[in-house]
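Every protein chain except one is present and positioned as in the full complex.
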Amino acid sequence: MDVTTILILLLVGAIATYFSGDKLASKVALFFSVATLGVSLYLLNEFSKGETINYLGEWMEYPKVYLALQADGLSMLMVLLTTALTPIIIFSSLGNTYSNAKSFYALVLFMSFAMTGTFLAVDGLLYYIFWELALIPIYFIALIWGNGDADKRKKAVVKFFIYTLAGSLFMLVAFAYLYQKTNNFLLGDFFNLRLSATEQFWIFAAFFLAYAIKIPLIPFHTWQAKVYQKAPTVGTMLLSGIMLKMGLYSVIRWQIQIAPQAAKTLMPYLIGLSIAGVIYGSIIALRQKDLKKLLAYSSLAHVGLIAAGCYTLTLDGLNGAVYQMIAHGFVIVGLFFVAEIIHRRYETREISAMGGIRSQSPKFTSLFMILVLASVALPGTYNFVGEFTVLYSLSQVNIWFAVFGGTTIILGAYYMLKMFQNVMLGETNTKVFASITTNEIITLVIIIAFLLFFGLYPKPITDLVNPAIKDILIHINR
Amino acid sequence: MSAILIIFYVLAAITLSTAFLTIYSKNPIHSAIYLVICFFSIAGHYLLFNAQFLAIVHIIVYSGAIMILFLFTIMLMNLNKEDEVHKPRITRLGAIVVFCVLSAVLITIFINSKTIVGDYDTTGEDFQSIKKLGKILLNEYMVPFEFASVLLLVAMIGTVLLSKKEKTNK
Amino acid sequence: MQTLIAISALGVFCLLAEIFNLRKALVPVTIVGLLAILGITLNLWSIDSSIDEQYKSMIVFDKFSAGFSSLFIILTIFLIALSHDVYKDHQTKISDFITIKVFLLAGAVAMVSFSNLSMFFIGIEILSIALYILAASKRLDLKSNEAGMKYFLMGSFASGIILFGICLIYGATGYFDVAEIYALSQGAGLPIWFPIGITLMIIGMLFKIAAVPFHFWAPDVYEGSPAITTALMSTLAKVVAMATLYKLLSGLTVGLTYNFEIIIVIVSIASMTVGNIMALRQKNVKRMLAFSGISHAGFMLMALLSLTNAASTLLYYTSAYALAGMASFAVIIYVTKNKDNEDIINFNGLGKTNPLLAAVLTASLLSMAGIPIFSGFFAKFMLFTQTIKAEYLVVVIAGVINSIISVGYYFKLILAMYTKEATEEKQATPFVYYAVGVISIVLNIIIGLYPSLVTNLIN
Amino acid sequence: MENSLVLLLLLTPFVGFLFNVFFGKKISRNVSGTIGTIAVVVSFAMSIFFFMQLNQTGKVIQVKLFDWITVSNFKLDFGILLDQLSLLWLLFVTGIGSLIHLYSISYMHDDENLHKFFAYLNLFIFFMITLVIGSNLLVMFIGWEGVGLCSYLLIGFWHKNQDYNDAAKKAFIMNRIGDLGFLIGIFIIASLFTTLDFVELKEIVLGGTNSGNALLSVATLCLFIGATGKSAQLPLYTWLPDAMAGPTPVSALIHAATMVTAGIFMITRMNFLFDLTPYIQEIIAVVGALTALVAASIGLLQNDIKKVLAYSTVSQLGLMFLALGLGAYNVAVFHVITHAFFKACLFLGSGSVIHALHGEQDMRKMGGLRKVMPITFATMLISTLAISGIFPFAGFWSKDEILLVAFQNHHIAFAKVLWVVASIASIMTAFYMFRLMYLTFFREFRGTEEQKHHLHESPSLITFPLIVLAALATIGGAINLPGSNWLNHFLEPILVTKYEHHALGTQEYMLMAVALAGAIIGIGWAYSKYIKQAFVPKEDSAITGFSKTIYNKYYVDEFYTFLIVKPLNGLSNFFRTTLEPALGKVVYGFGTVANGLSNQGRKLQTGSIGLYLFAFVIGVCAIIIYLFLAQNIA
């Protein structure tokens, strides 16, 4: 068994979901996503035993494209993130009913398929194909099942699509350029290229555009908040939980490895930009009136920090970035689910229309509180491990980076607590807040359990990622 | 200056001026007649080249067939009135400018190019008799020759198609 | 040669069919006939000794021509399959239409397999005249007349220029035979007539593929023509012209001069940009696709920058483009069948009323936009790679920017299908639209997944 | 065995927390409270056990539980260190904690969320223990943030009141500012020494010569910033008075006795580093002294009984920092302990009063409670005497030592000034504490008739802790009486700079007398004003002039709002309403430009064949000219 099983399973799942009909769709999708999680856990086991689970097959002769799927610790972790979050996301959506559910869940699984592929591919074009493929389902999910005014939604979603596509097309040019030097797209062969500084710069820039838009870094983030707001929550979760990580993962896997010299030269500016994003996102989140938008900007701040970690090019920075990716993936999914839970009951995302929920639903409040605390990286949650490692690595580069990056500790607490206060606390709300269902509790508890467990005992993840990152660093410092 | 040269110049003058008058005259019928003259003068050129067959064919096809078609159409549309509206002045001016530029450019290029000096080949062999043309046409050029029939067939079907009245119910 | 003869014979058969009142059987028989011809063509290609000595001086049926001919035949099959439903109210004319299309195919095949400029010239004239007729074929519709007239006037003007070009080439070399001209062009000492002749011919072909600044006819003609003719023009005719242009350039000259490449670069960038930008604000789908076609012409022109080895890429690109175009036109013809215009509004709610056709149209538009797994993506990618190799990065950048712009208008249509409410009830859909749409998009995806199916045909 | 006992010490409160979270609602209120209390008592018992053990064997206990975070050049264990310092803290944390839990059973009896209250309290104890016994800076940081969290939860315990929530949020965020400093300090230390473990760190620092390192100063400064946040020093002290929004036991436990002393604990822990950076020590001393003065002066005019105590806490903490800054860590620790006793007692006493008055906290509406609440009065009086520094109560000894150290310091040039400042602060303390006492317990009752009717002494569950604490406040000074100096000896292994033992000379006695005199002056001042002149503080609106400035806490909160919060919100609004759409427009701009071009371009497509042909011919001309003429000319 190798990693293709995951992909095939997801693809088959998508097709099966489509043909299972609207009523069964969610269950079939859930079944397949759980099965995929099982398979990927099994593969993790194989992987940790040292078995090879990579796959290398021929695909195209011209252009020379291999079906090269390789799982090192990093990829494996990202795949697990995807396959773990997908069932959670699907499970969380069981409380909603969607028109044309079969297409909806098929698209969700298909997106999961594409994202998994992105994390596994080590052939440039294959990777690019997966990368783009992931965009199409989310486009439709946001477009068709999104909320809010249709015209505005369209505008936001189309902007998102074109914008991200625009970025990635430049990446394609970079790949084309590399291709005509190596005559294939294998990552390994790209390493062996002796690219001049100028070449590296331009290739780095092309990749950067793609990733900066996807991650997003300021000032390329303008698509984010609106799409998060307009997309259905499942879409938002997929976007924020996994898809953003595609960009960050790619930075580590492709950008800094192919053009390390450029990365080193540009490092201060990149970190500076990322940290500016942290501060900008945090500040703008302070006064958001829409819950999902606020979470979107908090996401912007967090990914900024992760990106800063990636661009430090140090072991700690990369490790921390990966930890933080995982942590952020879980916590943001949880938070968006919280927004959804409230929306199910209050039919609103306006923060001002909420408040006073705590006295009605203490359980929900506690779970939400823990997520908020995880989001502000309270020690004991996995987010802290990530944030600490990243900030530490930043401090090793330049202490000021850590100081400014560290403002997220303060500002993050500020806007998250403010949000929590306005959403949950205060005089009991006149609107009845129906008590939280078991499904909802299960979803949140799984997420929280994950975050707390690895917050105290991050060693398994560390052991998985560390060797992979060390390999990557060897390439960077070649 | 030999007679032939004089004939050439005369013919050339006729060709160019009638061509110009074709365009310039306001009455379409006049245009058509100028065009016929133009075609005849071109036939004269062919004769100068000693391409008699071509000259005959030219006269038959152009002056005989095509021009008749034109005239017929003009008559059909009753266009002999001088209701011709000229294009706006700017357009006409533009046309003149473009004409001048284009001819100037092309002629400049040809003048600047390597002039052909020396004798022209005269092999003395027959290369343009009817016999020779026929042989070439039906041997080497058999395929295009046949293919040209497809062309004419298409044109024929097309003309029919465009003019045929449809039966509205089948 | 056999292909050409067979196609012509099929055309004659179609003519005769009407006489013998075989109208009902006409379309199926023609399709079967074309399939057989496709078989012959592929067979010829596989044995590779297909160079028919007897007609060598006129027709060379090599891999290039076999590859493109096969593509043309496939496209014609689709078009003729669609004809059945489109012309069902014009039973008296159906055989004429089909005959013209078959002959048009003959012209097209001649254009990619000529070895003598006379064949090229007659081929292009058959193609053009057939198109003039088809464009104007709705004789009572002023728009169609206008389209035919515009196309005819400009087309014959372009023919004059091509003819002038041929004449100058002949004057410079004394031959119409491509091989001889190629041999002579390698040596020095040709008069300046030769490059001018080549240039004029290329300009004529640029007109046919609707490259800027010779593109103005395209949107008007596409819009005015009957939808099925537009489909023909935007898929078959454009592909034929492009293949011919490539064949002319690679067949007649050793390599382009630097200055000429600059011209190609400028025309290519201009075509992409103008086509895409103009397409943004179009309401009429046919017109939009016309501009999209202009931009694709710009993309295809990139292939001329690496003249020696771009044949397979060009075939791939044209196949991808034409198949996507065919799929989209199958849907467009269906949607606008009983409408008096082709505005985007007509597509509202198609995603709900007819999900399959909506999916087909979406896929074809995505392919044209260059989204992966659809062959349009690989096509663009191959072109980019080759152009980068030829060191014209600037064209690639322009191409990328234009790809981005193009998404803007392709998605306008997709948005209309999926987010707007339908204006009318679902109508019965003849099977043929599904067949054509689905088959062509599936072919598109298949060659997307296995590009070597196409690229190996020539290389 | 030892490990499991350590775990028992650490985890019992956590188990109590879990129990109350999951089952608290289902069991009766008393059971819930009792379990919460027992959980802490168990920890207290364990602390005593370990304390005894340490006293007997002198062996420091180190336990490594598991690997935690791994960073490139070092590993962080989740480890536990039980040495003199941590045990000392454990003792009074769990000890006072137990008492306050006990107190809370009664105090919070009527609250619907009683089980939650105990859950939070237990959680707090858990985190506090973590903070104290962590073997490295990062584990300490867990506790550090954890107690902050509990503080947040408990301040906002009555969550329906948004003002309380604001106060809770403010406390958390202010703490976070300090936490960032702390974290940065940790980073610097980690990069300097590649370890965060206290024991290793100490060895490395003592082994090497790092005294000149500028980065080290930055590190200690950052740590100190962390401490100012948690221990409410200038400029981050404003959260503490607001934190009084929480239930009174919380104020007593968290915001007086334990959590706020974490900063002192941390600095004492890291004393070997601070000793190397004298400049930072000076800063600490100055900040401490200033805090003591400023807070005391604000305390002079407050009318809310808990606010007075809060400012008093800030002020006392300032004194402790002064001691820290002067290098007298043991003195600071001494004061921490005595302060824990009497301040907890004072808070609990005020809680008893508030309880009796059904939530009334304004001293202007109290008075004459002496008779109805004798136990409360007596215990509070003892504590007030202690805090005022009256011989022989605990506060006298500890405060006197601080003043002594300040007076005798030779390292800092302006130590005498600090002594003066601290003395003034002490006088003020005596004044406002007795002002509190007079206003609350003496003269006649000023509240409503209904309140008067219900006045009663608190139940024994409330008075018992008061009595115990009052007793401790009385005799607490014994642990470090001049002469025996038990505490100093006990802490010797922890501190690098050895405390100089000198015999009590004339100077020392003089200073004691001065301090005592100061306290008595303060008391007398209060007596004359509030008993003799029977002065009752004016209504808020009637306060004018400088008094108003003081009453409004020097407008520091407003100043911060103006300086930080407002600009931040303004910036946020600016970003949200202006910059963000503008950025969006830039992206849309491309679309707009393209669409605009498209609209213009469409005008070119006029439909006129003539124009099209023109374009055609011009194109031909251009290409031919470019290819065949331009080249020739060039």
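Per-chain residue numbering starts at 1, and chain names A, B, C and D are given in the order in which the chains are listed.
One rule holds in what follows: a contact is a pair of C-beta atoms (placed from the backbone, for glycine too) under 8 Å apart; a residue touches a chain by one contact, two chains touch by 3 or more.
Basically, contacts and distances are computed from a predicted model.
UniProt records the chain missing from this view under the protein name "NADH-quinone oxidoreductase subunit K", selected from "Malonyl-S-ACP:biotin-protein carboxyltransferase MADD", "NADH-quinone oxidoreductase subunit K", "Urea ABC transporter ATP-binding protein UrtD" or "4Fe-4S dicluster domain-containing protein".
Remark: the absent chain touches shown chains B, C, D in the intact complex. When you scan C:I7, C:L82, C:A108 or C:L163 for touch with the missing chain, the hit is C:L163. Of the options C:E18, C:D85, C:E146 or C:E261, the residue whose C-beta touches the omitted chain is C:E146.
Those residues of subunit B that touch the chain absent from the view are 2, 4-5, 8, 12, 15-16, 19-20, 22-23, 28, 31-32, 35, 38-39, 42, 45-46, 48-51, 54, 57-58, 61-62, 65-66, 69-70, 73-74, 76-77, 79, 84-87, 91-92, 94-96, 98-99, 102-103, 106-107, 110-111, 115-116, 119-123, 125, 127-128, 132-133, 136-137, 140-141, 144, 148, 151-152, 154-156, 158-159, 162-163. Considering the complete assembly, subunit C touches the hidden chain via residues 117-118, 121-122, 125, 129, 132-133, 136, 139-140, 142-143, 145-150, 152-153, 156-157, 159-160, 163-164, 166-168, 170-171, 174-176, 219-221, 223-224, 282, 287.
Think of the hidden chain as still there; on subunit D it touches residues 602, 605-610, 613-614, 617.
FYI, only the chains that are shown with their structure count from here on.
Contacts with subunit A and subunit D are shared by C. Farthest from subunit B in terms of Cα centroid separation is D. Which two chains touch most often is answered by the contact tally, and the pair is A-D.
Remark: subunit A and subunit C have CA centroids separated by 43 Å (rounded to whole angstrom). Annotation: 31 Å between the Cα-based centres of subunit B and subunit C. Computed centre separation for the pair subunit A/subunit B is 71 angstrom, with centres defined by C-alpha atoms. Across the assembly, subunit D contributes residues 591, 618, 620, 624, 628 that each touch 2 or more other chains.
Within subunit A, the positions touching two or more other chains are listed as 162. Two chains count as a pair here when they touch; such pairs are A-C, A-D, B-C, B-D, C-D.
Within the complex formed with subunit D, the residues of subunit C that make contact are 149-150, 153-154, 157-158, 161, 192, 195-196, 199-200, 203, 207, 213-214, 216-217, 219-220, 259-260, 263, 274, 277-281, 405, 408.
Every residue of subunit A that touches subunit D in the complex is listed here, in rising order: 159, 162-163, 218-219, 221-223, 225, 280, 283-288, 314-316, 319, 356, 358-359, 362, 366, 373, 378-380, 385, 388-389, 391-392, 395-396, 399, 402-403, 406-407, 409-410, 413-414, 417-418, 421, 424-428, 456-459, 462, 466. Contact residues on subunit D toward subunit A in their complex (touch as defined above): 21, 66-72, 78, 116, 138, 141-142, 144-146, 149, 152, 156, 159-162, 165-166, 169, 172-173, 176-177, 179-180, 183-184, 187-188, 190-191, 218, 568-569, 571-573, 575-576, 580, 583-584, 586-588, 591.
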